[in-house]
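First up is the structure itself, then whatever we jot down about it.
Only a single protein chain was left out; the remaining protein chains are all shown in position.
In order of appearance the chains are A, B, C, D and E, and numbering begins at 1 in each one.
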Amino acid sequence: MKKTIQIPLGSQHISLLEPIRFKFECENEKIIGVDADVGFVHRGVELACTRSFEFKQVGYVVARVCGLCAITHSLSYTLAVEKLLGYVANDRIKYLRMLMVELDRIHSHMLCLAHTAENAGFEALFMQIMGDRELIMDVQEAISGNRVQFDYISIGGVNRDLTPELVALTHKNLGLLSEKIDALIGLFDNNWSLSLKYKGVGVLSLEEAYTYNALGPLARAAGLATDVRAETSDFPYEALGYTMILESTGDIHARNFVRLREIVNSIAMCRNIIENLPIGEIQEKAKGKPNGEAVVRVEAPRGELFYLVRGSGQNMLDRVRIKTPTFSAIPAMMEVFKGAEYADAPAILASFDPCMSCTAK
Amino acid sequence: MKKIETTLSTLLRDIGAFYIPKLWHFLSVNGIDLGEGKIELQWIFSAYGVKDEIVIYYVLSDYNTPVPSLVSLIPSAIMGEREIVDMFGLTVDGAESGLYLDEDSRTHPLRGES
Amino acid sequence: MIWVWIALAPILGGLVYGGERVLRARMQRRQGPPLLQPFYDMFKLLDKRTLIIHAPHALLALAHFAVLWFSIAAIFLGWNLLYIIFLHLFAQILLILAGYSVRSPYSHIGSNRELLMVVAYEPILILVAVGFYLVSGSFEIAEIVKGENYLLQIPLLFAALLIIVPIKVKKSPFDVGEAHQEIVGGIEVEYSGVFYEFLYMSRFLEYIFIYSFVYLFGGESHWLGAVLVFGVFLLVNLVDNATARVRPAHMLKIIYTVAVSLAVVNLLGILL
Amino acid sequence: MLRSLLEAFLNLFRPIRTHRYPAEEIVLPSGYRGLIEYGIDACIFCDKCEKVCPPGAILFYQNEDGTKTYRYNPWLCIYCGECVRACPKPEEALWQSETKQLSALKEDGANEGWFVWEAACKQSREAYATVKKSAKIQNKSEE
Amino acid sequence: MDMVLVLVLLPIIAALLLGLFPYQRLQYIISGATLALLSIVAFSLYTSLSDFTFHLPHNLNILIIVADVVLLLFFLYQGRKFNNIKVMVLAVAQLLLYGYIESIAPVAGRAEIVVDELSKFMFLIINGVGGVIVLYAVKYMEGESASPFKKRLFVGALLVFLSVMNLIVCANSILLFFFLFEMTTLASYLLIAFRGDEISRENALKALWMNQIGGVVILVGALIAIIGFDTVMFDTLLESSGGVLMLSVALLSMAALVKGASLPFEGWLLGAMVAPTPVSAMLHSATMVKIAPYLILKLSPVLAATMVGGIISLIGALVFVAASYLALSRSVFKEILGYSTVALLGLMMALAAIGTQESIAIAMVLMLFHALSKALLFLSAGVLEKQYHCKNIEEMKGMVNRAPKTVGFILFGFVSLTLPPFGLFMGKLFAITSVASLLNEHPAYLIVLLALIIGSALLVLLYFKVASALLSSASDVVQSETMPISAGFNIPLVVLSFFIVAGAVGYIMMQQNIFVILLAFPMLFVFALPSIIHSMERYDRTLPYQCGEKGSFDSALVYYEPSIKIQRAMYWGFGILFVAVALVGAMS
Partner (left out) sequence: MKFFTPFRKKSPWVLHYNAGSCNGCDIEILAALGPKFDLERFGVINTGNPKQSDIFLVTGPVTYRSRERLVELYSQIPEPKVVVAVGSCTATGGVFRGMYNVEDGIDRYIPVDVYVPGCASSPQLIIDALVKGLEVLEAKSKEIEKPYKLFGAIETIANKLSRLNMATKVGQNEKD
C-alpha cells in the first residue's frame, strides 16, 4: 500500500524563475524524498568557449551563462585570461570592477529576498522590495547602459568610466536604499507570519554545511565562515571595509539575514569605492595570447565562482572550466528539503537563490 | 596554487589522507581533453580562511579507465562526477549519466574532436 | 426587488473584488488594474476556446456555482442560518469533489487544503449562528436582522468571524487553498475558459456570502452593517498586505485554538 | 506585524511608484546601449565588426562589383558594443545609439529571414571568392 | 400479535427451508419472498397505531433459562478451548450472577413482550434492511470458499438472527433481554469466526469478551432492579423512582455503550470487519449495533435531564468526534465505514440520552437512515471486494472508470449520509437546532454542541476523502474496461437506494416545512445531468497540468494520524468516562 504523494515542482512553475524539475515524494504534505533534474538550461557554453569564440569574445559569452551574476562571470574569466597574459590591472580598474560586482550583489540579493517573500505568499513585501530594488537598477543602468547584462568588463580594463554625475546618482540612490534596507531588517525580524514561515524552516546545520561543501550565503547562514572575498587577494576588499557576515541557525530566516546584512556591507563598500576612487586609465592594452593554466575564484552573490582557463598561445582557448556556486550547493539543497513541508518548499527553494542557468551552463 | 600528480589507483587514499571537511572545501572535479584519447582529470580543493590556497590533484588518464568515486569521502562530489560522465563519457561508479544530456542528444561534447 | 438583488449578486461581488484589487495595488504603491477588471476577465474567459479534462469535472464546477448562488439567494430571502451554512457546505463539497476528480497533483492538494479549510471555518460559522440564536431566539435571518446590539452581546464571536474571513475570501495569511506559488491555484488549476469562469464568479459570490455574515452583526441598523462590512473589508486587505501565507497545519491550529475559544467564551458568557 | 499593517495603511496615502509607461515615456539614461547604427559613407568594409560580434548579428553581403552591403539583425544582437569598440572609425561608421529596440512581428522574419540571409551572405562570399580566383587564374594565364 | 409472531417465526422457517433445499434459484426466491413479506408486515405494524403486550408461556420461560445457561457454558467452553482468560472469567461471572438472579427473581408480573412505538420503528429498520442484506448474502456467498452446506448455514444464521433481533426490540423483561443480548453476542462471535483463520478467531474472541462485559453489567443492573424495586421488567423499572433506580439504569446504559462500540470498546466492531461483508453489514452497522441507541431510547424517560443522561450524551458526543478523527487515519474501506458507524452511534446515543421529545425523534430518524445508508455502503464495499479484490482505498483510485455503477451507489451512500435533502443531513441539522435550544437551560450542553459541529465537519472530510479516491481519473477519453456486475449484487443496492429516496421524500413530506422542501432544489440538478453531459461532447479534451512534465504522478490521500500519546490519552479518558457512568449512577 502506497501512501506517498508525488508532487512535481517544475520545470515550469509559477514559483520558479528558471526550469528545474523537482519530484517530491510526500507523506501528506511532508517531503520524504526528493528527485531533481537540473539540466534544463544546458546550452554547452563550455564547449562553445573553446570552439566557436575567440578568447576576446568569450568574456561576453560567459556573461550569458547567468543573467543575475553576469558581471562575476565576465570578471572571473577576464581575471583568468589577464593572469595568463601576465597583465595586472591598475587600481582604478580594480575599484570600478569591484563597484559593479558589489552593486550586482545588492540587486541579486534583493531579488532573492523579494522572490523568497513572494514564494512565502507575502505579495506586499515582494512589491516593496522590488520597488526598492529599482533604485539600484537605475544606478546599474546609468553606469553600464543596461539593466541586467552589463558587459562592463573587458580584457584589459572596463568599458565605461564613472562620470561625476554617475557618482552623484550612485551616492543618492545608495543613501535612499540603505534607509529602506534598515526598514526591511526590522520587518523581517518582527513580522509574526514571516517568523512562522521562515524561522526553523529549511535548516542546514553547520555539520551538514561542512559535509556537503555548502558555500556562499547558504554556508554563512549556517555559521560556516567561508567567503572568497576573504580568501583571495585579487581585490583589496579588507581596505574597503569588508566584513564577513555570519549567522548560526541555518534556516531561511538566517539566510535572509545574511543577505540583508551583506547588502548593508556592500552599500558601505560601494560608498567607500566611489569616495576613494583612484585616478588612472580605465582601459589598458593587454597584449599577447593566453598560454598556460590559470585558476580564479570570485565571490558571486551565491557563493564561490571558480574558473579554470587553459590556453596554448592561440586565439582559441583549450579549456574553460566554469564551476558555479549553485552547482556545488545542490547536494546540500536536496538534504534540506527532506523533512520539510511541501508548503514551504517554494520558499526554501527561493531562499537558496538557486541559479540553474549557472548550474547547467 | 599547488598541483600534485597522482594515479587513479592511489587517488582515494591520497585525498582521504589530506581531506578534512572542516579545513578543506572541495570545489570540483574537472576534466581537460588533451587530444588523442588522453584526458587530464583534476580534483580541486581550497582551504577555508586561508588566502589563495588551492590544491589540485591531477591524473593523466584515458577514456576507458574507470574513475574512482569520491562520494564516500565527499558526498557533494556526485555532481562533478555526473558532469564528467556526461561531458566526457567516462565511467565513474555510482554516477549516472543524464545530468545535462538526454540519451538521444549528442553524446560527450567535450571529448576530443567528437 | 429581492430577486433583482439575487440576480445581481455576482456583479456586486465582482465590484467588491475589483475594488479589492485596486485597494491592494494602492497598498503596494502600484497603480493597479481598473475597477471593472474582474468583468473584463469574465468576458474574456467567455471568449476562450475551452479545454476540459472530463465532463464530470467540468460539471461539478457548474454545480458548485449554482448551489453557491442558491445559498446566496437563501441569505437574501432571509432563511434559516443553519440551512444556509449547510447549503454552502454542500457547494464547497461539490468543489472539493471536482478537485479530486482529476488526477492532477495540484488539484488534489488544493482539494485537501480546501477540505481542511472547510473543517476550520465551518464550526465557527455554526457557532456564530448559535450565537445569533441565543441572542435573538431564532435561526431565521429574517428574524435576526430585526434584532440589535449584536456587537455588544457577541463581540468575541465577531472577532472569531473576523479570523475566518481571510479563509473565505482567500487572503493572506490563510489563502492556503489557493496558494498560487505552491499549488498554482489548487482546485482551479485544471479549469479553463467557460468553466473557469464559473469558479471565477463563485469567488465573487463567496465575498457576498461571508460579508453578509458580517453585515448581520449590524442587526436592524443598515448603516452599522455597511460600516462593519467596509471596516472588515479594509482590515482584511490590510492584513493580507502585512502577512505571509501560513501553513495549513498552522491555520488549523490558530482557528481551533484562538477562534473556537473566543467563540466558546462568548457563548458561555451569554449562557452563564 | 502591526508595523506592517500601519505601513500598508499609510501606503494608501502615499504617491504610487508606477510609471505610466506607454503613455508617458521613461527617459533612458545617457549611455543606454541601444540599437547599433551604421553609416555607410564612412565604412571601409574591414569586416572587423562582423568578426568580433559574438552572436554574428552583423553580416556583410558581398556584392559582385566588390562593394559590400551591411546587414544587421537587432533581434540577434546582444548589445554588448564590442563591434563599436572594434570599429576603426567609431561614431562615423558604426555607433551605438541610445534608441530603444523595437519588437518584431512574425512578418518581419526576425529569425527565418536571417537564416536566409546567413546562407545568402555565405554563398555570395564563396561565389565572389571563386570569381576572384578564376579572375586571378585568368590574369595569371593571361600573363 | 400475530404479526409479531410472523416477524419472529418467518425468518426461522425460511432458514429451515433454505437448509432443506440446496437450489440456488430457490434460495433467491425464498430470501426475496421473506424480504417482501417481512417488510410488508413491519410496515403494516408500523402504521397500526395501538400498542399491545402479551405474556410468554411459562414453559418457554424455563426453556429460555436452560438455553441461557447452555449459552454461557458454551462461552466458557470457547474460552477454555482458545485459552482466553477474559472470556472464561466473564462467562463464569455471568453464570454465577445469572444463577443468583434466577433464584431471587420475582415471578412474572407484567407481560414479557411489549410492542410499543419504538419497537415498531425498530421492526421497520430490522426487517427492511436485514431482509435486503439476506438477499445480498445469497449472492455473496457464491463466491466464498466454503462447503455448500456451510454457505447455506451462513444465510440461515443471518435469518435466525433477524428473528432474534425482532424479539429483542419487544422484550420487556430484562432477563429475556439479557438472553437475546447474549444471543446476538453469540451470533456475532460465530459469524466473525466464519472464515476460520487466525485473525478471524482472534477478533471473534475479542468481540466475545467485550460484549460479555455488556452482559455482566446488564445482570448487575437487573440484580439491583430486583433488590431495589423487586422487578425485572423494563416498564415497571422505568415507572418507579428514587433509590437505586439511577444506578440500575446507568448500568443498563453501560451495556448499550458496549454494544454500540463506543470508545474504548470500538475494537470489537472494527475487528468484525474480517467477517464476510453481509455479516459486517447486518451485525455491525445496520441492525445489531442499533440495540445500543434502542436501549438508550428505551431508558430515555428516566435518563432525560439527569447527570447520568448528561454524561452519556457527553460520551456519545465525544465518541462522535473521536471516532471520526480516528477514521481519518485509516485506509481500509470497511474499517473507515466501521469507524463512521461508531461515530454515528455515538451521536444517536447522545441525542437519545438528552431525552427531549425533539431529540428522541431525531435519534430515531438518524437510526433509520443510518441503517439504510450504511447497509448500502457496506454492500457496495462487498461488491468491490468480491469483483475487484480491493479493500484498501488506495487501490480504489479511479474506480469510477472501472466500476461506474458500484461507485455510483457508494457516492449515493455518502451523499445520503451528508447532504440535503437526505435524512442524516436533516438529522444533524435538527440535532444542532435542538441542542442549541437547550443551551439556555443547560449551558453544559455547549460541549455536546461543539462536539456535534466539529464531528460533522470531520465526518464530511472523511467521506469525501474516500469519495475522492474513487473519483480521481485522468481523462474520460481513455476508456478502461468495466466488469459486468451481476443482478444479484445490484438488486439489493437498488432496493436500498429506493428505500433511502422514499424515506427522504416521506420525511420531507412529514416535515411540512417549506425550507426543507426547497433545500431539495439543488438536487434537481441531477435530472439535468444527462443533457448537460451530452453537451460536453463539443469541448476539447486535454491532460492535467503537471508543470509540463509527462507521465502521471501518484496522488495519494491525506491521512491525519494522531500520535500514540493522544490515542492513549483518548482511550484512558473514555475508560474513565465509562466507569464514571456507574459512579454517577450510584451517587444520584
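Worth a mention:
By definition in this document, contacts are C-beta pairs under 8 Å (C-beta built on N, C-alpha and C of every residue); 3 or more make two chains touch, one makes a residue touch a chain.
These numbers were taken from a predicted model, which means no experiment stands behind them.
Taking the complete complex into account, the chain left out of view touches A, B, C, D, E. Within the set A:I31, A:M127, A:V309 or A:A329, the residue that contacts the chain not displayed is A:M127.
Per the touch definition above, the residue from A:A36, A:M137 or A:M334 contacting the chain not shown is A:M137. Screening C:G131, C:G185 or C:P248 for touch with the missing chain picks out C:G185. The chain that is not drawn here is touched, among residues A:N146, A:T170, A:T226 or A:S351, by A:N146. Residue positions on chain B in contact with the hidden chain: 100-102, 104-106, 109, in rising order.
Across the interface with the omitted chain, chain A contributes residues 11-19, 39-45, 47-48, 52, 60-61, 64-68, 70, 111, 114-115, 126-128, 130-131, 133-134, 137, 146-149, 355-357. The set of chain D residues touching the chain not shown comprises 16-22, 26, 54-56, 73-80, 100-106, 108, 110-112, 114.
Here is the rule we use: only the chains that are shown with their structure count from here on.
Apart from chain A, the touch network of the chains falls into the groups B | C, D, E. Highest C-beta contact pair count among chain pairs: C-E. Taking the mean of C-alpha positions as each chain's centre, the chain lying farthest from the centre of chain C is B. Taking the mean of the C-alpha atoms as each chain's centre, chain B and chain C sit 58 Å apart. Rounded to whole angstrom, the centroid-to-centroid distance between chain D and chain E, based on C-alpha atoms, equals 82 Å. Multi-chain contact residues of chain E (touching two or more other chains) are listed as 546, 553, 555, 558.
In chain C, the residues touching two or more other chains are 27-30, 105-106, 108, 112, 184, 241-243.
Pairwise chain contacts present here: A-B, A-C, A-D, A-E, C-D, C-E [touch as defined].
On the side of chain A, the complex with chain E involves touching residues 1-13, 21, 23, 28-29. The part of chain A that touches chain B in the complex is made up of residues 38-39, 42, 44, 46-47, 210-213, 215, 224-226, 230-233, 295, 297, 304, 306, 308, 310, 318-319, 321, 323, 327-328, 330-332, 360. Residue ranges on chain D touching chain A, taken from their complex, read 1, 3-4, 8, 17, 29-33, 52, 54, 78-82, 85.
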